[in-house]
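Excluded from the complex is one protein chain; the other protein chains are retained at their positions.
When the chains are written out, they are named A, B and C in that same order, and each has its own residue count from 1.
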Amino acid sequence: MSIGLNHFLIVSGILFSLGIFAIVTRKNAIMVLMGIEFILNASNINFIAFSKFGNFGVQGEVIALFVIVLAACEAAIALAIVLNIYKQFTTVNVDEINNLKN
Amino acid sequence: MVINTIFNSFHLIGPEIAVALLLLAVVIFDLAFPKNKKFLPWLTITGIIVAGFLTVKQYSLESGFVFESGNTQGLIVIDNFAFFFKLLILGVSLLIILFSVSSEELKNCYDRAGEYYTLITGMILGMFFMVSTVDLITLYISIELVSFSSYVLAGFIKKSKRSSEAGLKYIIYGAVASGIMLFGISLVFGYTGTTNFYQINHIVVHSLSPDFLLSLAFILIFVGFGYKISAVPFHFWTPDVYEGAPTTITAYLSVASKAAGFALLIRFVKIIFFTGIDENGYWILSKAFNWSYLLIIISVLTMTVGNFAALWQNNVKRMLAYSSIAHAGYMLAALTMLSEQGLLAIVVYFVVYGLTNLGAFYIVLLIHNKTGSEEIDDYDGLGYQMPLMGVAMTILLVSLTGLPPTAGFIGKLYVFISILDAPHYTLAVIVALNSVVSLYYYVRIIKHLYLNNPKVEREFTFPVTQTILVLVLTIPVIILGLYFGPLLEMGKVSLRMFGF
Amino acid sequence: MNENLMINLSVIALFIPLIGFFFTVVLGKRIKSMYLFEILIISAVMIISALLAFFKLAYYTDAVFIAEFTWIKIQNLPVFGDFSFNLGVKLDNISVIMLFVVAAISTLVHYYSIAYMKGDKRYNRFFAYLGIFTFSMNGIVLTHNLLMMYIFWELVGLSSYLLIGFWYEKKSASDAAKKAFLVNRIGDMGMLAGILIVFFTFHTFTFDEIFGQVASGVLPFNSEFWLTMMGILLFCGAIGKSAQFPLHVWLPDAMEGPTPVSALIHAATMVAAGVYLTVRIFPIMTGDALLFVAVVGMLSAFIPATIALTQTDIKRVLAYSTVSQLGYMIMAIGVGSVVYGFFHLVTHAFFKAGLFLGSGSVIHGMHHEQEITQMGGLRKKMPVTYYTFLIFCLAISGVPFFSGFLSKDGILAATANFSIFTGHWLIPVAAFSVAILTAFYMFRLLILTFHGTPRNQHKYDHAHESPKFMIVPLVILALFSFFFIFSPNPISAENGWTLSSWLKVPNSVVPESARYSFLASAPADGSSGSLYTHEYVESSHHIHYYVLFGSLLLAGIGILFAYLFYQYRKLNADKLTGKITPLYTFSRNKWYFDELYQSTFVAGTMRLAGLLAWFDSTIVDGIVNLSASVTRIFSRISGAFDNYVVDGLVNLFATLSGMFGLILRRFQTGRVQVYLVFVLFSLIVLILTFA
Partner (left out) sequence: MYDVFFYIFAAITILSAFFVVTTKNVIYAVYSLLLTFFGIAGIYVLLGADFIAIVQIIVYVGGILILMIFGVMLTNKITSVEIKTQTLFVIPTAIGVGIFAGVLIARMITANWRTMPLNIDYSTTVYSIGASLLSDYSVLFILLGILLLITLIGAASIARKED
């Protein structure tokens, strides 16, 4: 059996689902961020795989590049916010930060 | 050749360039003159006015692609639709910066004023791209640009637990929503091989039945839009972030960022699925995805959840947050009709809603400045202690409810007209019932202002500048309620999108 | 100066008083000298309107500038269909002259008030009210449609209410304000009904479009009768606002307001609005409607003139004289002489404003004494006031070389001519007798106030000439009371610039069968030709000379008698009074109008209410009781239904929506991951539904 597009899609689909799983179940804010990175990476695999299998040229790779940059930015800002949260609440457990509700 | 087309496009993005330069100017000014932070808002305002001037100059331009070249077929377009939203965004930003000057909350972060105005400028830039993009990847990047700035701004008051919490919730929620959207975009890219709306349209037009994969992809993308316009069930971040964020930022998010989100959603739906238009102005959309059905469900959910949840709120800011969700629902109801009439209603509604909501948030901010509270119980008897603000707040709340003779009535009237024109009576009844429910919680604030006895005897005086700003927001609400011809004309002109 | 500029200027002149009002009222409490802002604004209005009047009259004499835009335009309304209202301004000669008159007098009154109102605790507020009054008055003058006119009409009513009741601590003032407001409402009801007929018939409010449609044969309910009724109903607004018989009762009471207000509102501008309206709607007035107008004018000219003979309050005399003169104007329009009616409005505005300001000066000098029985001999103490007052008296009495003569003479001639053509001889008779009466009571007032010996030595000793701010407006107004402002010929205005080029008679557009016989039909090409038939014009030239001498004679007789009675005491007024006591008391008590209204309308209403109450308590209650016992059982059942089912349902809904809200609140747990679970869940649902 030769490797086709579907193989890559399955990998990305699993990665995407694992990302969501991490986001929902982990209490630690940094673990939640890791889940978000999974989602972005899953999309990237999609972009490049589609680009190669559909012969869409270099477009997919450029998009992937952009996404990587955005992911880095997102991680930086998120970690800054998490650090500040730690200063304020002395915890980074997302579920304990629930003063704003109802 | 390619380079030439790029250079030829530069004069078309004058406003964007101006905003980008403004951003740099603010950064440089802040670094060069760290002692003179009080000039920063005025520098920003100057920049916004320049950008506004450049935008107005674009009005006469033919609509068209910008950066049209090779593979991408243009990333953004110039057209009246974008023009309208750009002006709206600039106007709102101008007011927000004026609000920020009088905010006591932000005085605590005075040494970081440079960052504050830089980030607001960043949001403006992002929203400019949002309202004019016709490319999925530009769409994603511009949404992220707006989001990143607003994450930081929502958590801007570091010492405040509320604000920090708002920042954290916002970024986690926003990152997930945009991640899901990006996955959807990747699927669309895989299916069509392009990210350009018009080229996607070429492929989608020919579908005669809903395509499962495309539907999946569009629902995933819709998560991103839903999060941006806080449509139920993607609204959960809204009350928390709105309550926790600095009031200026709450007002900004509730109007400008929502407007940009709507502009994007409308353009996305209209351009990608457009196959024709019938003689009554109703769009004939591709069968690839049943937008009408989805939007009706979402809009009914949005307005209902917004209004009913607002019933129980005791924090005025949070109540206004829910009410802004409900208003998004009304606008979605107009969009549901997928017609020019509905689009007109949205455009009119945005002007009206923007003015009114900004005014309401500003008065909440001023009251917070004086009393340090946003709880509705602390509003008791304020109507007598601050007569002008009390009257202005009453007018604004009446407008939010949508009763004549205020501008809110005109907004709602056009939503109703577009719905009844279809005709879609069930939806009209739902909108009407929701308005009745909303009356209850708006009137509740008025009741606290006037009928409850004040707990503490106090006199409030406001600087003339703040009074004038309140009047600037309130008087047009009345005037537009009585005389809305130009608003309508402007709305009609603004509907023209590139390619149609 | 071109058309656009003129239109823009007029709009500016309309709206800046509103700005003045706004800032003066908002900042007046904090900034003491805020009134200066209002003064500045009104001066600007004055300059703009003077410029407008000059350029319009000098360069565009025959042009009419109209600018309009769509105010409300709703299309494709599911229920109403299409729907549109236009707003706009119309600049023709009449409106620019009127605008100038309003602005000029308003400005003078503003300046005058600086001194007159000095020391009042709501000083700034007074100027703010003057500002909103000017705004609404300018609105009436400039508008080109009935709807806007009605809106501004009500605004004028409101601002007049505020100004009459300015000293609302005084009960008489607040009562007078209420009375003015309510009496005006009666007239406005008629006007509103007229406007509704107009809109129902013509689907527009714009004057020119209405005229055009009437000219092309569109009539309300397709009958000339209803056209007449429409005219009369519209004219009802004028009856109220111009204090015409029988709604004139509010104007004398309105003298409770500060004197500058009386000068501005109750002499020169607001009361002239009714005349202005009548001039505007003249083209659609049928012969019958015009006759109604003429009779109303005649009665309002005559009755107040007789009342003015015996009043002793200086301002009341002037108030009745105002009603009488307004009656003149209305009568002139009624007999078809629009031009002289309007001309009299203009001349009268200046000298009557002067009279009021002069009386204000006297009141100010006499430390708020208004009774002329306490005055006398003030000539020496207040020379400037005296001489200007004399000029105004001469003008209003119709003495040659003064403006009043020019316009009054024309009106008298028109009434005489009218009686020749239609046979209504009572109108000229009344008009001529009013001329004698006017001259008589004005000079009576003058003599009793300024001549002779002081009747109250104490007050006389403390009397003083008024400050400059009050004197200068008087002098300016006196200047405007001379003939040369209006015509080069002191005894006839016929060939003067005012009448020969500025004021043109509008064409009547009503069907030929329904108009006065002497009103010619309009030329077929729609151009503005002469209004009158050849015979009428001929006859008016002929009769003019007789009238000229007649009116001279009458004014002379009036003045002479005034001197004989009050100056030289050759005739004893008291003796005469004794002889005609019933007439005297009748006049003294203002023909018992207030009492009449009290006993008829007010008491009638009360009695009706009493009757209804009786009816209610006996008959209705009886029936109710009867039926109550019958339906008690039913009501029990329905009450139970109500309690348990309807109330239950209402409560259920309230509770349910509350519960629903509570449930929705439960979702908002504050934990962002829970939110994401909900998002994920709804995403799955959406995907399963749609994909």
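One rule holds in what follows: a contact is a pair of C-beta atoms (placed from the backbone, for glycine too) under 8 Å apart; a residue touches a chain by one contact, two chains touch by 3 or more.
This one's a predicted model, so the numbers in the text were calculated from it and none came from an experiment.
Across the whole complex, the hidden chain's contacts among the shown chains comprise A, B, C.
Only one residue in the set B:G167, B:G306, B:G359 or B:G491 touches the chain that does not appear here, and it is B:G167. Of the candidate positions B:P15, B:G52 or B:G193, contact with the hidden chain is made by B:G193. Summarising the interface, subunit B meets the missing chain with residues 2-3, 6, 13, 20, 23, 27, 66-67, 69-72, 75-76, 111-112, 115, 118-119, 122, 125, 129, 137-138, 141-142, 144-145, 148-149, 151-152, 155-156, 158-159, 167, 187, 190-193, 212-213, 216. Residues of subunit A in touch with the missing chain: 1-11, 13-18, 20-22, 24-31, 33-35, 37-38, 41, 44-45, 48-55, 57-59, 61-62, 64-66, 68-73, 75-77, 79-84, 86, 92-93, 95.
Residues of subunit C that touch the chain left out of view are 673, 677, 680-681, 683-684, 687-688, 691.
Here, only the chains that are shown with their structure count from here on.
Compared on C-beta pairs in contact, A-B and A-C come out with A-B as the pair having more. One inter-chain figure worth recording: subunit B and subunit C are separated by 49 Å, centre to centre, where each centre is the mean of the chain's CA atoms. Inter-chain centre distance (subunit A to subunit B, centres taken as mean C-alpha positions): 26 Å. Annotation for subunit A: residues 20, 23, 32, 94, 97-102 touch two or more other chains. Multi-chain contact residues, meaning those touching two or more other chains, occur in subunit C at positions 665, 668, 670, 672-673, 676. Here subunit A touches subunit C in the complex through residues 20, 23-25, 32, 94-95, 97-102, going by the rule given at the top.
Across the complex, subunit A is touched by residues 665-666, 668-674, 676-677, 680 of subunit C.
In the complex of the two chains, the subunit C residues touching subunit B come out as 69-74, 76-78, 657-658, 660-662, 664-665, 667-668, 670, 672-673, 675-676, 678-679, 682-683, 686-687, 690-691.
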